[in-house]
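In this view, the complex is presented without one of its protein chains, the others remaining in place.
Letters A and B mark the chains in the order given here, with residues in each chain numbered from 1 onward.
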Amino acid sequence: MDRPICFFSDYGYTDDFAGVCRAVIARLAPEIRVIDVTHGLPERDVLAGAVVLRNTLPYMPDRAVILAVVDPGVGGPRRPVALRSHGDRLFVGPDNGLLMHAVDLDGGADVACELDNQELWLTPLSATFHGRDIFAPAAARLAGGLKLEAAGTPVEPESLDRIDLPEPRRHRDGLTAIAVLVDRFGNVALNLRARDLERARLMDTVELLTNGERYHARVARTFASVRASDIVVLIDSYGQASVAVNNGSAAEVLGLDAGDEVRIRRLG
Amino acid sequence: MDRPICFFSDYGYTDDFAGVCRAVIARLAPEIRVIDVTHGLPERDVLAGAVVLRNTLPYMPDRAVILAVVDPGVGGPRRPVALRSHGDRLFVGPDNGLLMHAVDLDGGADVACELDNQELWLTPLSATFHGRDIFAPAAARLAGGLKLEAAGTPVEPESLDRIDLPEPRRHRDGLTAIAVLVDRFGNVALNLRARDLERARLMDTVELLTNGERYHARVARTFASVRASDIVVLIDSYGQASVAVNNGSAAEVLGLDAGDEVRIRRLG
Partner (left out) sequence: MDRPICFFSDYGYTDDFAGVCRAVIARLAPEIRVIDVTHGLPERDVLAGAVVLRNTLPYMPDRAVILAVVDPGVGGPRRPVALRSHGDRLFVGPDNGLLMHAVDLDGGADVACELDNQELWLTPLSATFHGRDIFAPAAARLAGGLKLEAAGTPVEPESLDRIDLPEPRRHRDGLTAIAVLVDRFGNVALNLRARDLERARLMDTVELLTNGERYHARVARTFASVRASDIVVLIDSYGQASVAVNNGSAAEVLGLDAGDEVRIRRLG
């Protein structure tokens, strides 16, 4: 039975990149449903892409083909791969760690292959657009029922490349976290879960230190529970601790970008 | 019979918000067609969203489910609601006035309910992403045939929250309007219809006063009828008077943002 394709990339919306991939899929598999989850992944940021894939995986349809492209090494030695998770989703993309946190959440990789069956590639193969020439055609065929074994040479799941999420550092009076994602509202997701805040006893009121400045912040459950323009640390809808400003942009107010450190200290 | 879903939001295209809602709909109702009308509604601007919903309603398919999310009060006391118009479209979104101008244009609300049937929510319910956890699942079920009565507790349509469109002010020599929407071309839609211009006898040549500056402008039917870089007031494709610059951006030339006042005076 056909599988839907859930398509993630850093292709953006200015260019034809994502749309041409959709056209390639429609050419090869006109009946397959494509769900564009996002093409706004931060450019060339494999870690940020891995976080978004992992965060959103539980909301993807069962049996989906996850087609994901953040591929700064395109044209180099990194392998194009496809794999099946124990949760029976298929994953297609570059072997650079992008897929693996989501795969782990879906039960880990069951079988994997390098997408080296050139009969499935578009020709001439470009050096810079494997989304169009390798990944989209593979996803289309796999969604239509092609067996993973027919897409290329088997590879050991253990050999697939991985990328580590940064770990928060623990201090006596709190934590040092890293900003991993900034959304359009200026909310800044940290590499912290609710339990990290709890264990560090960060609650009610805290101090944030970042880029040489100090800020008071509330630890809160919703925006609605604080005043306009207050800084809050809240557990966002994906379970991550995020810095937010009610009716404003935390990224702007605190001058935060992805990769910045944020020191969180207990107050009182 | 299945209804298509027309999806409007201020989720933007940088993040996964709209895409995850689409995935949730595909999970629950794989056969339902989703039309992404726009996710570029101005952030947290309920009034602008209400204007876009009303403007575009006549172009939406019959029997559509209008799923609309501009929800600055998410997590607070505002109710999540669904309602059926006399025109037999369904509307799903926050009870903050966003929906009601479009509903009025579609014959008014026939029946309404608060979306408090927790069996339809995704769990755990987040505090900040009701589009994913409440609105998208409700829209998917309603599109697939679930009766409105099964989605939650009935509420009186008269109790639904409303938001007033600003009224232009009339003067002896013209009008004072408000900029309500700025589009990507820099065209600035005002809270005026063609008849407002006619009644105020604003035609041919007028003076615009905004942000302390004066500009001459033509009242014209199309861009093609004026010279490049002329300022024009024209009736746009939704019947609104708009300030535009031929081959340029009126927002830039006149320094206009949504919410700004524009005084229009007769000349000659």
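Just so it is clear, a contact is a pair of C-beta atoms (placed from the backbone, for glycine too) under 8 Å apart; a residue touches a chain by one contact, two chains touch by 3 or more.
A quick note: this is a predicted structure, and the numbers were derived from the prediction, not measured.
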Hidden partner chain, touching residue among B:52, B:67 or B:254: B:52
Hidden partner chain, touching residue among B:4, B:73, B:87 or B:166: B:4
Interface with the unshown chain - residue positions in subunit A: 11-17, 19-20, 22-24, 26-27, 30, 43-44, 72-77, 122, 126-129, 132-133
Where the unshown chain meets subunit B, residue by residue: 4, 6, 8, 13, 33, 35-40, 52, 55-56, 59-62, 64, 183-185, 221-225, 234-237, 247
